[in-house]
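Then we have chain A:
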Amino acid sequence: MIKTTAQKIYLGLIFIFLYAPIVTLIVLSFNASKTRAKWGGFTTKWYAALFQNEQIMQALWNTLALAVLSALIATFIGTIACIAMQSMKRTSRTILMGITNIPMLNAEIVTGISLMLLFLSLGAKFGFGTILLSHITFNIPYVILSVMPRMKQLNPSTYEAALDLGASQTYAFFKVVFPDILPGILSGFLMAFTMSLDDFIITHFTKGPGVDTLSTKIYTEVKKGIKPEMYALSTIIFVTVLVLLLLVNYMPMAKKKK
Partner candidate 1 sequence: MNKKLLSLPFIFWSAMFVIVPLCMVFYYGLTDKSGAFTLDNILAIATAEHSKALWEALKLSVISTVICLLLAYPLAMILCNMNVNQNSFLVLIFILPMWMNFLLRTLAWQTLLEKTGVINSILSTLHLPALNIINTPSAIVLGMVYNFLPFMVLPLYNVLVKIDKSVINAAYDLGANGVQTFVRIIFPLSLPGMFSGITMVFVPSLTTFVISKILGGSKILLIGNVIEQEFTQTGNWNLGSGLSIVLMLFIIFNMVISVITDKEGEANTL
Partner candidate 2 sequence: MKNALVNLVNISKSFDNQMVLDDLNLYIRENEFLTLLGPSGCGKTTTLRILGGFETPDKGQVIFEGRDITNLPPNKRNLNTVFQKYALFPHMTIAENIAFGLKISGKSKSYINDKIKYALKLVNLDGFENRMPDSLSGGQQQRIAIARAIVNEPKLLLLDEPLGALDLKLRQDMQYELIRLKNELGITFIYVTHDQEEALTMSDTIVVMNQGYIQQIGTPESIYNEPENAFVADFIGDSNIIGATMIRDRLVEILGARFDCVDTGFGENKPVDVVIRPEDVELVAPEEGIIQGTLTHSIFKGVHYEMEVMANGFEWLVQSTKMVPVGTKVGIKVDPFNIQIMKKPESEDEEAIGVNE
């Protein structure tokens, strides 16, 4: 009993450690005072102001568009790469997996500056396009690393059985293989989406003047002081995700109980 109590206390402390800043931000979003240091009473005015702030709304739009597009494209490229790798010889597969791991293991700052150097020497115009290309680049590994294990678990006989029963290769793939790896594809997409949304460092090096995501917007505001609307926005995002997660996790259980 003492042991389990100690374990629960430990878990609780870690939980507080991880969530204290988040609670702080949520509290700040209701703070009437403009500075973080003082509590000026409860208000919801930042939530109203948020939708009037075009800069923030533009940054939000950029962030979401980048996350959706980069996750979609990365999911497509990563998934077909996994299908290809499955039919490859061991050595070529190992080499490709090694390449996959480079952006995962390398420091983000190095990935960021290396892409910056590439775009500079290509004479590319820094902006939405360069950020998108960069996000796809660091998202592909997340997709491959979540689809590949699913791919390995596949029972090759089911695909062969489908062919044996007269299905074409394409039909067999979409009817037999695809449903099996779908959970991997979905979690890869979600991972990629999250990573893109939370990225600052690589965006910082590959963005051009005038284009901002939420992260880079916040970074430029760090010195001047963050606009309280930003707290309101992140609170909205956080609560939305939390509610979605709870729904996804507890809906199926509730159904089963009935």
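As a convention for this text, a contact is a pair of C-beta atoms (placed from the backbone, for glycine too) under 8 Å apart; a residue touches a chain by one contact, two chains touch by 3 or more; residues count from 1.
In picking the candidates, the idea was that all candidates are chains of the complex that A comes from, given by their letters.
These figures come from a predicted structure and were not determined experimentally.
Asks: Tell me which of 1 or 2 touches chain A in this complex.
Replies: My answer, from the options 1 or 2, is 1.
Asks: What residues on chain A touch candidate 1, complex-wise?
Replies: Against candidate 1, chain A makes touches at 7, 10-11, 14-15, 17-22, 24-25, 28, 36-37, 77-78, 80-81, 83-88, 96-97, 99-100, 102-103, 105-111, 113-118, 120-121, 133-134, 136-137, 140, 142, 144-146, 169, 191, 194, 197-198, 200-201, 204-205, 214-215, 218-219, 222, 226, 230-231, 234, 237-238, 241-242, 245, 249.
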